[in-house]
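Apart from one protein chain that is not included, each protein chain of the complex appears where it belongs.
When the chains are written out, they are named A and B in that same order, and each has its own residue count from 1.
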């Protein structure tokens, strides 16, 4: 049984390894695969996007454990969400909004035999979520780990359409400095943006679209938009980092005007 | 059989993968789990702390291989330490001080059939420690890999108590910029610091304690202390990095005055 891990813990500390040790101690047949531990600290939306990019490639039955958790130690709930193919485990803060339907079967994790007697205030990844994921991998049902709830938290919609204008924001910046915007291909009627369009982001106006990053003509430093591999609109710069060149950061507002 | 890896090699080079290849070539059933490869270069104390945070989560029988090794190529010894639950493999420089009792069964690794004929001067992780860990995983006893020694190196004590004052230093800075101090909860008589206390670190004086990071009131930029998930005292800053805000670095002296 595969358990994937997604956190903002980084890989330099003991946090991720402690979670893996807990999982393997409780269910030795688990196969633990990292999605990412390099999420911008406490950026729940960016984590939701990265999870979206990876989760559906995994076999049915996979347990996706995600912890980006600004509210650790507070009263925010800890949840299990169950879909046709997967179980998701983590804090109830909208992290699973992009990968689960609405409504979705949801359970609030309760103290139980499967959890350690002593739980820290600072590290629920180790003390709660890892034991729960191991229990699910071992075949324990979500019903035995929590009580049914109806209203797991969801993130606000990513884009707002007004006439020929779509307002959204930057939801993720990737390793190459490309800025992902919360606008999806399916929201437009066509694969190609109309002849005349303009993306407004951080003071810049971008009117060039490419199909792949090295498509000719390559003008170093020139920004363009491209449909990324998850079919979200991205702002990229030839031979450079769009985030650096255009001074973009997560959360910044972006508008697409269709001409 | 699980072999964990802890090094300061980083993940960008071939070093860690070469070690994994050596292990899997010599013992194909090994399950290799990374603890961290992002230890500050040659910072043995920080490595000892990270190992402390992860090692005991792993099942009995796990082999913990750690290489943070400023003296590679010199005459420092290479050792195996054996405890009730684990074997530890690495250079003899105090790296295992926080995770092994004193005294501990110790063996100095000797050239043997299990090691390659040719050993580089620069990469004992690949040429010595990985083959030894693979041999241990395959069931070879420490006695067959080395000769018993009595005095493995240990790090100096982390804290010094004088009256109502405890002097220590910063032993690790984590991804979030929290600075871990070498003072443990069990050294105090109470979970809560006394009403009046002061932590002196890098010119700052901290007199606020929190139970969890987001505990109210949250004052952005305000430093506080907190018992971390390993029960060491940490200096943190709300919505920020304590290391950046207070200009803290590993090795810096810290004093806790109990009022």
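Quick note on the criterion: a residue touches a chain if its C-beta (ideal position, glycine included) is under 8 Å from a C-beta of that chain, and two chains touch if they have at least 3 such contacts.
Only a predicted model underlies this, so the values are computations on that prediction, with no experimental measurement involved.
Enquirer: Residues on chain A that touch the omitted chain in the whole complex?
Expert: 2, 4, 11, 31, 33-39, 49-59, 172, 174-176, 211-215, 226-230
Enquirer: So which bits of chain B touch the chain we can't see?
Expert: Against the missing chain, chain B presents residues 9-15, 17-22, 24-25, 28, 32, 41, 70-74, 120-123, 126.
In the analysis below, only the chains that are shown with their structure count from here on.
Enquirer: Roughly how many whole angstrom separate the Cα centroids of chain A and chain B?
Expert: 31
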